[in-house]
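Complex shown without one protein chain; remaining protein chains in place.
Let's turn to subunit A:
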Amino acid sequence: MTSISQDGDRDKLRSVSVDLNNDTPLLIDIPDALCERDKVKFTIHTKTTLNSFQKPDFSVSRQHEDFIWLHDTLVETEDYAGLIIPPVPPKPDFESPREKMHKLGEGEATMTKEEYTKMKQELEAEYLAVFKKTVQVHEIFLQRLSSHPAFSKDRNFQIFLEYDQDLSVRRKNAKEMFGGFFKNMVKSADEVLISGVKEVDEFFEQEKTFLLDYFGKIKDATAKAEKMTRSHKNLADDYIHISATLTTIAADDNEAFKSKACISNVCVCVQKLEARVASDQELKLTELFRYYMRDIQAAKDLLYRRARALADYENSNKALDKARLKSKDVGQAEEHQQQCLQKFDKLSESGKKELTSFKARRVVAFRKNLIEMAELEIKHAKSNMSLLHACIEQLQSN
C-alpha cells in the first residue's frame, strides 16, 4: 500500500493547472491517495460556499471508475453538447515500473548490493512519479469542472463530490442505461462526418482544419517525446552501473583510490541529474502534449456534435420541403425544423466561445511549460557543470 500526500508548491510540479481563485464558490483538491495493488483510491476534498451542498467542507473517497462514470454522464447530457467536456483522466498505469521492478529482481544476482539499491531507489522514484501524475490528472479534471459555469452546477458532479457512499451501484445503472452508445459513435465516425459536412461558418471551417491537423501532429510529438525521455532514463541508469563498478575498482586499488572514488561520486551525481532532466522533460513537455492531445480530442468531439446537429438541421429542411409538397404534417415538420435550427445555433454559439477560450488556455499552458522547462534545463546544466569542475580540480591536484 502506497500513499502520498500532496503538499504545497504543487503548481511547480504539474504540467497543466487550473487557475483557481480562492474566492471561488467551489474549491476541489485531492490531498492524498492510497494505492492498493491495482486500485487507486483518491480522497476528494471539497470546500464550498454554495447552498446546494449540505456541508461547507467535506471529503469522499473515489476510484478511477467513478471518474469515468462522471465523464460519461456529462458526455451524454444533451445540454452540454455545445461545450468542450474535459477529457477523462487516463487509467492509473503502473505497468512500466512494475515490469522494471520485476526485471530488477531477476537480475539482482548480477549486481553489487550498492547497484541494486540504487536501481531500486530509481524505480521507486519512478513509481512515485507515476502515482503523483495520476493524482494530478484526476485533480485537474475535477478542477476544470468546478471552475466551469455550467459543469459546476451539474447534479451528477455534486453527487460525485458529496455522496458519502461508494458509487458502484450508480455506475452499474448508468452502464445499463446508456450502454456507451454515444461514446462509441463519436469514436468511430467523427473524422468522416466532420470533414464531410459543408461548413458555412468561416470560424468553424478554420477550427475544423486546424484541429484535425494539429491533433495528428501533437499525437506524434507526444510519442516522440516519450521515446526521448525513455532513452534519457536508460542513459541515467547506465551511470549507476558505472559508478558501482568504479567504486569496486577503487576499493581494490590503493594507488588510484582517490581519483576512482571521486569519479564514482561524479557518476552518481550525473546519474541523478540526468534522471532529473529526463523527468522534468517528461513533465513539462510530454505530459503537456499528452494532456492537450486529449483536450483537442474533446474539442473535436464538440465539432462532431455540432456537425451532427447541422446534418440533422439539413435533414429536417428536406423533410419540411417534402411535407409541404405532400401537404401532410407540415406543422410537425416545421416544429422539428425549428428545434433543429435552435439546437444548431445554440451549439454554434457556445461552441465558438468554448473553442476560443480553449485556444487561449492552450497557449497560456504551453508558454508556462516551455518557460519552466527551459529554466529547469539551465538549472540542471549549471549544477552538473559546477559538480564536474569540482571533480576535475580534485583530480588534477592529486
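Observations
Keep this in mind: a contact is a pair of C-beta atoms (placed from the backbone, for glycine too) under 8 Å apart; a residue touches a chain by one contact, two chains touch by 3 or more; residues count from 1.
One rule holds for everything that comes next: contacts and distances are computed from a predicted model.
Chosen from "Globin domain-containing protein", "Sorting nexin-2", "COMM domain-containing protein 4" or "proteasome endopeptidase complex", the protein name that UniProt gives for the omitted chain reads "Sorting nexin-2".
The chain omitted from view is touched by exactly one of A:K39, A:K172 or A:H389, namely A:H389.
Touch with the chain omitted from the figure is made, among A:D32, A:E76, A:E314 or A:E377, by A:E377. Of the candidate positions A:K172, A:K322 or A:K359, contact with the hidden chain is made by A:K359. Taking the whole complex into account, subunit A touches the unshown chain at residues 206, 210, 213-214, 217-218, 220-221, 223-225, 227-228, 230-232, 234-235, 238-239, 241-242, 245-246, 248-249, 252-256, 259-260, 263, 266, 270, 359, 363, 366-367, 370-371, 374-375, 377-378, 381-382, 384-385, 388-389, 391-392, 395-396, 398.
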